[in-house]
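Encoded as structure tokens, here's the structure I'll be asking about.
For this view, one protein chain was removed and the others were kept in their places.
Naming follows writing order (A and B), and every chain is counted from residue 1.
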Amino acid sequence: MSKKPQPGMTLIVKTVTRLTAWLILLYGITIVLHGHISPGGGFAGGVIIALSLIHLMLAYGKDMVFRRLSKGMVELWESAGALLFLAISLLGLTAGHFFRNFLPEGEPFNLFSAGTIPLSNIAISFKVWAGLFAIFVALVFLRIVDEKK
Amino acid sequence: MVIYLLTLILFCVGIYGLLSKRNMIKMIMGLIIVENAVNLFFILVGYRRNGRAPILSPDALITQMVDPIPQALVLTAIVIGLATTALLIALAMRLYGKYGTYDIAKIRELRG
Partner (left out) sequence: MSDGAILVPCFVVIPMAGAFVNSLLGKKIKGLPDLLGSLAPLVLLGLSLLAVKTVHSGAALVYPVGSWNPPVGIAMVLDGLTSFMLVTVNMVAFAIAVYARDYMERYTSKEMFYTLFLLMLVGMNGVIVAGDLFNLFVFVEISAVASYALVAFGTERHELEAAFKYAMMGTVGSLFILLGIALLYSVTSTLNMADMGLVLAEQRDGNLILMVSVLFLMGFGLKGALVPFHAWLPDAHPSAPAPISAMLSGVLIKSLGIYALSRIFFNVIGLTPMMSSILMFLGTLSMVVGALLAMGQRDLKRLLAYSSISQVGYVFLGIGLGTPLGVLGGLLHLFNHAVFKSLLFLNAGALEYATGTRDLHMMGGLRKKMPVTNMTSFVASMSIAGMPPFSGFWSKLIIIIAAVQAGHPGYALWAVMVSVLTLALFMKFMKFAFTGELRQDGLKVQEVPGFMRVAMVGLALICLAGGTLLIPGLREIFLNQAAAIFAEGSNYANVILRMN
């Protein structure tokens, strides 16, 4: 007798993933939010957030992840990130110049300081994680149709 | 001086891979190595003797840091390289679907 093949990997991997995926996601969000204090910022944090979702997808199979996060939502996050970044830079016009820092700059090394830089980091991280996740999905699940000459 | 020579050797390894290999995926890997060599060279240009990492903290002196501008630019260049590589790999996979081979010498229908 044979069981139907389960999607994803073995039970050990699934149990460990239940712990580590959220830790990786939290770590990525930390790096994004502390971009103006410590190294990292939007791009590095966005890559780590995308990695946590890929980790989930590798361990549990694509159906479970696509039930929670459809492809349309990923495209929405990507375009929203780009438009948010453009909006922040255009809002700088209210303070005189394109891209100018228009929020109050607090003390250095505080979390709520440096004007618009944390907001730009968040917008960039949206675009980066959505973009990388979309690249992964497109490359792995591409249906190669065999066409002979 | 030795560091720059090593970067040049890495560049040449990548160019060798790009020129002499016929598999498309190996050519893309050669391109990635060349790109890494150029990025590495750009960071090394900004080195100052006895310099530390250019991260501001309450007790760091700015005069003892390496040049931060190349680091910002190389970050941008790495992202650009990532996008180009993803596009090249997607094109290579689609070409395999149409032609049935990864060998670039057999994909020569446009000529003349």
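Throughout what follows, contacts are C-beta pairs under 8 Å (C-beta built on N, C-alpha and C of every residue); 3 or more make two chains touch, one makes a residue touch a chain.
Fair warning: this is a prediction, and the values are worked out from it, not measured in the lab.
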Checklist entry - With respect to the chain omitted from the figure, which of B:Ile3, B:Ala60 or B:Leu87 is a touching residue? => result B:Leu87
Checklist entry - List the subunit B residues touching the unshown chain? => result 18, 24, 27, 31, 34-35, 38, 41-42, 45, 67, 69-70, 73, 76-77, 80, 83-84, 87-88, 91-92, 94-95, 98-99, 107, 109-110, 112
Checklist entry - Which parts of subunit A are in contact with the chain that was left out? => result 75-76, 78-80, 82-83, 86, 90, 92-93, 96-101
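Everything that follows uses one rule, which is that only the chains that are shown with their structure count from here on.
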Checklist entry - In angstrom, rounded to a whole number, how far apart do the mean CA points of subunit A and subunit B lie? => result 23
Next on the checklist: Touching residues of subunit B toward subunit A in the complex: what are they?
Outcome noted: 55-58, 75, 79, 86, 89-90, 93-94, 96-100
Item to check | Touch list for subunit A against partner subunit B, complex | outcome: 38-39, 43, 108-109, 135, 138-139, 142, 144-149
